[in-house]
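Here the complex is missing one protein chain, while the rest keep their positions.
As written, the chain order gives the labels A and B, with residue 1 at the start of each chain.
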Amino acid sequence: MASESALEPFTEQYEALTGAGTLPGDALPWLKRLREEGIQRFGELGIPTPKVEVWKYTNLRALERTAFQPAAGGTATPSLDTVPSLIGEQAGHRIVFVNGRLHADLSRLDRLPDGARLTSFAKALDEDPGLLSDHVGRIAEGHDDQAMYHLNSALMQDGLVLHVRGGVKVEEPIEVVSVAAADGEPLSWHPRHLIVLDPDSEATLVENHVSLGGGATFANAVTEITVGAGARLHHYKLQDEATTAFHIHTLHGRVGENAFYDGFGLTVGGKLTRNDLHLRLEGSFSDARLNGAYLQRGKQHCDNTTLIEHCVPDTTCREVYKGALEGKGRAVFQGKLHVHPDAQRTDGHQLSQALLLSEEAEIDAKPELEIYADDVKCSHGSTAGELEKTALFYLRSRGIPYPVARRIMVESFLGGVVEEITTESLRTAFMERITNWLSQASD
Amino acid sequence: MAGASAETVEQVQEVTSQKYKYGFVTDIDMERPPKGLNEDIIRFISMKKNEPEWMLEWRLKAYRHWLTMTHPSWQKVKVPEIDFQDAYYYAAPKSDEDRPKSLDEVDPKLLETYEKLGIPLKEQEALAGVAVDAVFDSVSVATTYKKKLEEKGIIFCSISEAVQNHPELVREYLGSVVPYSDNFFATLNSAVFTDGSFVYVPKGVRCPMELSTYFRINAENTGQFERTLIIAEEGSYVSYLEGCTAPQRDENQLHAAVVELVALDDAEIKYSTVQNWYPGDEEGVGGIYNFVTKRGACRGDNSKISWTQVETGSAITWKYPSCILQGDNSVGEFYSIAITNNYQQADTGTKMIHLGKNTRSRIISKGISAGHADQTYRGLVRVSPKAENARNFTQCDSLLIGETCGAHTVPYIESRNRSAKVEHEATTSKISEDQLFYCRQRGLSEEDAVALVVNGFCREVLQQLPMEFAVEAQKLVGISLEGSVG
Partner (left out) sequence: MSMLEIKNLRAEIEGQEILKGLNLSIGPGEVHAIMGPNGSGKSTLAHVLTGREGYEVTGGEVLFQGRNVLEMEPEERAALGMFLAFQYPVEIPGVTMTTFLKEAVNSIRKARGEKEIDALQFTKELRERCKLLNISQDMLRRSVNTGFSGGEKKRAEVLQMAALEPKLAILDETDSGLDIDALKTVSDGVNRLRSPERSMLVITHYQRLLNYIVPDRVHVMVRGQIVKSGDKNLALQLEEQGYAEFAEEAAA
């Protein structure tokens, strides 16, 4: 059961914000209902503990012990000079959020093609409330047991909204920079993102999560995605926050007929990162890629928990997660493929591979198959171990010093999954970040 | 109203007087105490078995702990509520008068299955519970075995006898692998276990034959709470067979056995099970609930424990034969075939806990699900920080027959040592139309074709079974899937 004291700060926040009437969209009945349901369910469920099966390996006690204050809006515009762009400084579309709120001055939204709309959640509530009421809380429906999702629903204020109309293709990638900025007291926010791709449209979205300032932060994000029939979404994410950041991200996506969802997440930063990714393949011949990589050291903890549901016949998914751990770094991979009755000819494959580079690193993997249809091809694999000793020796015998040899081997190991990113420039950017991480002195 | 309350008073008096009887009178002629579970029943069981005080205390400790526990709820297995007060916890062995006099009195359906399995007539009689003296000289068979084992210093007897004759061994090892407080069903078993097997293999001895419950005279009526303890001393070897391929019926719906294995330095224990308890009918009515705790401790260096199981029976199966790999270089193995048909449910797998250096484990699991059955492989591989160079390999394959069944694979992999190598692979597939047609073109019936393909799928595990068991198990695979196609 939920301990009262742990919930208090959040319920208090909710009461203060609703009391003051400062939550956006206060006048919208559907949103009000969503918030009320959210805070109620969160109250019932409480902050997840390892007793909850899907949180078996990730303990949020440290999060509970930190007294987070809600991040205020209207903070000064930070300088992003130290934040390298994943798409290059000059080109492309860019939208910047600071502590969960849009910073229009830092964003570059003027070059989007007609039919593509990129805005913030708060603005969209005014400009296009219909789009939000049609999707927000609807895509995620049926996941009543996710406490952090409900907390987000109660407290959400801003976030990203991308809507691409039928047949429109956004050629250049859209970079979403999320800055966690805290200097003093610990701050928290609950961003809510919505991505709607109408039939036969296409877009590439790359999330770049960074920190400025040395304070503790807690971002509890929810993303809802719908990929319409024949549409293609490339969705990449770099979690590069500081080791003072708690980062929980719940994603719910629905993929239509002949549609393609191409996801990739690289986690190098964060004190505690949890990606809760859930895709439903709802149209025949839909296809999902859900790939990722992680590098953690010190006392970093990263958890990728995924659920891919095959709801109809003839759907495909491929999922590969690879990571390397140093120091007391710890990683969790929980991946479930769920094949519904009648989802015949499902083709689903999943692989988790971890390298333990230090004595105190730990990996916990739980790859899971849940299958209720007989004509399927499903498999999963999981490995954990250290670097191949003979290969390491081979490199060293050719005169390559140990740290370099090790770096090369980890790079090539992770490169195998980074290759799955279809946009070449982004593939390079992610690979560079990996190389960079590996070149930093390990502890 | 007045009449009713008078009746109640009478009942209360009756109960109280019985309580008195069990508690204090030793010379009672009551073979079946009333239903229900309480300390007096446990005292009664202990008294009937003439157990020493420490044994009774252990049972009571378990019972008191059990009262604080709650029935587990599982993710995938649906268990109807069990009323533990509505069951008998002690039944004396059946007298010859209650038994069938010959096979003519035995359910023909049961005999048909014996026939298919190719079980010899004499054995059929024994299995069907025909009064033993009437069929074969069991005493002489037992004597031959006993003599051979005695020569080697091997103890093979019922656990009740062991409590009487080897209390020091039982006291040292009972509960040392599965503590009385382990889990709801193991704790219940610790409180009320009725009988089971005890094996002790002395230092350096290689047991000259497969030990089997089947040849142990008092294997009958071990009841629903069976308790088995096997100890292999330094450098010894024993292979133990539990159950048999023949279908087994039982009035008791709940079976909660506990098996503990202890392997000391350089010792090896091979434990094979064929479980074919009544699975219920085609509609899922009836059938045994089989909630078993099986665990082996590789306590010594270079020790080895190997579990092989063929699970085809029971309405609900819940078991995870596990290995605690404490000794350096110790080896744990788990080979499993689980078949569920109609409305059967099975949640089975293993736990391999790597504690010592260079410990190795291997898991091969083959699950076959048909009809409306649901099956889950659930397995844990844990590598502790000190388990240098630990190795695990897991292969988990599921085969689905028909569109209404389910197959699930839930491995937990926890590695905390970098020099360890843990590998897991799992696949799910079905029997292809091509395979069936190919076999039928060569003359096999559809049912035989299914049995053949499934046996091929299970081959790696069947090969682990002792020869005579393997042949019957192969036939059993086919029989278990009857009616699953066409």
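Criterion: a residue touches a chain if its C-beta (ideal position, glycine included) is under 8 Å from a C-beta of that chain, and two chains touch if they have at least 3 such contacts.
Quick caveat: nothing in here was measured; it's all calculated off a predicted structure.
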Checklist entry - Can you list the shown chains that the absent chain is in touch with? => result B
Checklist outcome for this item: Of B:Asp104, B:Glu151, B:Glu283 or B:Glu433, the residue touching the omitted chain is B:Glu433
Checklist entry - Taking the entire complex into account, which one of B:Glu57, B:Glu172, B:Asp281 or B:Asp448 touches the absent chain? => result B:Asp448
Item to check | Contact set of subunit B toward the excluded chain (per top definition) | outcome: 432-435, 437-446, 448, 452-453, 455-460
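Assume only the chains that are shown with their structure count from here on.
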Checklist entry - Distance-wise, how many Å sit between the C-alpha centres of subunit A and subunit B, to the nearest whole number? => result 45
Checklist outcome for this item: So, in the complex, the side of subunit B touching subunit A is made of residues 75, 385, 398, 400-430
Item to check | In the complex with subunit B, residue positions of subunit A that touch it | outcome: 53, 57, 341-342, 344, 354, 356-386
